[in-house]
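Heads up, one of the protein chains got dropped from this complex, but the rest are sitting where they should.
Presenting subunit A:
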Amino acid sequence: MYSFEVDKPGSVEAAVAALQIEEAMALGGGQTLIPTLKQRLASPSRLVSLAGIAEMKGVSAVDGVVTIGGGTPHATVAREAAGAYPALAALAGNIGDPAVRNRGTIGGSLANNDPAACYPSAALASGATIVTSSREIAADDYFQGMFTTALHEGEIVTAVRFPVPQAASYQKFEQPASRFALVGVFLARFAEGVRVAVTGASEDGVFRWSEAEEALNKEFRADALTGLAIAPENMIADLHGTKEYRAHLVSVMTKRAIRAVG
């Protein structure tokens, strides 16, 4: 990697200030950024580590809303959200490997918005609110395509608020090498309706499968999807699957999520 300065502020305010420096970058758990630096694919002048900000850590559940600090590692979510939001905890517990889960953070994952990451599907399907250093953003407005979000330069994800659904399931079909989602479907059933978010599949990043949601709002069973299909055109094609294969897996994984929530 190239050399850089490191800041480790103790508050969100101090972190925001530190990020004003030209070519400074926020460092969450470093599970994407550090490998990128090692490959010399980025050259920040300064890394602003968010690891020392206590107010960005932890899981709480109040009045049907689970709030997770942006700096909370996946392993903590897997452990501490298990009672309040089991599907979310299960998702967190199956990201990467133990090292990734103990370093990587939810804020880092959502800020990066890798098209094959797991968390974006949970945030989108849950109708979560992304709380940042300057505002609150609805998940429906937050994800804006592959590696693209509504975040401004220097803006930090400080917390994520997940309304807890009546039932939910995340079905991940793993890419054999990376074990990122080749296709991942998060289905959340609320009193107001069903939300289905798909990760891994689309060239536009995480998306809601609205046709499936409409069908399931009429009739909540796997057969309700009969005749529905995702168009392959915008799906990702790579070494691990064609567009057609990913489109097919979206249907399969959605049906499995439906069956899982019963």
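A few remarks follow.
In the analysis below, a residue touches a chain if its C-beta (ideal position, glycine included) is under 8 Å from a C-beta of that chain, and two chains touch if they have at least 3 such contacts; residues count from 1.
Keep this in mind: contacts and distances are computed from a predicted model.
Within the choices "Xanthine dehydrogenase family protein molybdopterin-binding subunit", "Ion-translocating oxidoreductase complex subunit E", "Amino acid ABC transporter permease" or "imidazole glycerol-phosphate synthase", the name that UniProt assigns to the complex's undisplayed chain is "Xanthine dehydrogenase family protein molybdopterin-binding subunit". Across A:Ala51, A:Ala150 or A:Val252, the single residue that touches the chain missing here is A:Val252. Within the whole complex, the absent chain has one touching residue among A:Phe173, A:Phe186 or A:Trp209, and that is A:Phe173. Touching residues on subunit A toward the chain that is not drawn are 1-3, 39-40, 173, 176-178, 182, 238-242, 245, 248-249, 252.
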